[in-house]
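Right, chain A next:
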Amino acid sequence: MVKAIDNRWWLAAAVAGFAALPWGLGIYHQHVLIVSLFYVMMTASWNLLAGYTGQVSFGHAAFAGIGAYASGILATKVGLNPWLGVGAGTLAAAVFGFLLGVLCLKMGGIYLSLTTLGFSEILHIIINNEYEITRGTMGLQVPGLIAEYSKLAYFYIFLAGAIITLAVVHRLIHANIGLNFRAVQNDERAAAALGVDVVRVRVLAFTVSSALAGMAGALYGHYLLLITPQIPSLDQQFLVLSMTVIGGLGSFAGPVIGAFGLEILSEYIRAYGEYHVLAFGLVALIVARFAPRGLVGVWKQFMDRRRPAA
Partner candidate 1 sequence: MFKIENLDVFRGETQVLWGVGLEVAPGERVAILGSNGAGKSSLMAAITGLLRPRRGNIIFNDRALVGLKPYQITQLGIALVPEGRRVYKGMSVRENLEMGAFVRRGRPRLKESIERVFGLFPILGQRSAQGAGTLSGGEQQMLAIGRALMSLPDLLLIDELSLGLAPRVTKEIYAALASLGSEITVILVEQNVELALRHSERAYIVESGRVTGHGVSTELIDDPDIRRAYLGM
Partner candidate 2 sequence: MLALSLTNGLVIGIVYALTALGVSLVVGIMNVVNFAHGEFYILAGYFSYLFAHTLGIHPLAAMVIAVGLVFLLGLVVEYTLIRPTYGDDMYSLILTFILSIVFQSLFLLVFGPYPNKPPSWIKGATEVFGLFHYGNQRLAALAAGVVVIALFFAMLKLTWFGRMIRAAAQDREMAELNGINTTRLNLLSFGLGCALAAAAGVILAPVFPVTPTAGTPVALTAFVCVVLGGMGSMSGCVLGGLVLGVVENLGAAYVSTGYKHVFMFLILILVLLFRPAGLFGRREV
């Protein structure tokens, strides 16, 4: 009990410290923090699916795109308030996630990966072809979430978004449904025999994860003030995947560490222009190959090794 309270205090202190951070920083660094928080939302929600239920989706960026475009189109065509738009975008992503989940989660595994990949391709073609509505590659210009553009305000909005995402993920994996996630990942036939509705559990994870991506995407679109096919692109998916894998797939802290670490790193190596994607990819490849549990895994292994010695 004492320990739980301790943890809570630590957490509060960490959040408070983080919340104070942007005050000492310039606009540029605030921007980097905001983008990092966007990636925290993306990686944490992708990890819920890939890390905790073993379903590798290649459509996570696509769901962010759905959230962004749904909100953006409503704002520009109907004049919906962007805040309601974020809600609508989240909902739209959830609905698509649900439908896609029902479609291919019965088969699971590789089928999910391929179908989500196809889904993100279809989304791209539609965005390009329905130029009148989406403005194609030119991008859809959308209003911001706040009247007066302020990096600081966006920082707190994204911080809230990240905290909501992490809280949802944390709650789910520590609640009963989290037991079901792991049971399904371990042995779905045995799980079914114990009353676990395997398809429902998977669809639920997929829907929640998609909805969170939708929220992240919608917020991001209203931050950039411009929604482009870059948000639902495979490159974006690559970033999210690499961040999660490098941070530590299937761990709670991994995606957060990966998102911050790689976003900041990529800002540094951007100076090397054309080499930065390559450098990024090589790092991801090496980590994925030699430390499949990511940085978090390496840290745990290191601690485990130290403990007996101490």
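In picking the candidates, the idea was that all candidates are chains of the complex that A comes from, given by their letters.
As a convention for this text, a residue touches a chain if its C-beta (ideal position, glycine included) is under 8 Å from a C-beta of that chain, and two chains touch if they have at least 3 such contacts; residues count from 1.
Just so it is clear, the model here is predicted, and its values are computed rather than measured.
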>> Need the partner of chain A in this complex, chosen from 1 or 2. Which is it?
In response: 2
> Which part of chain A faces candidate 2 closely enough to touch in the complex?
Replying inline: 50, 54, 56, 58, 103-104, 106-107, 109-111, 113-115, 117-119, 121-122, 125-126, 128-129, 234-235, 238, 241-242, 245, 274-275, 277-278, 281-282, 284-285, 288-289, 292
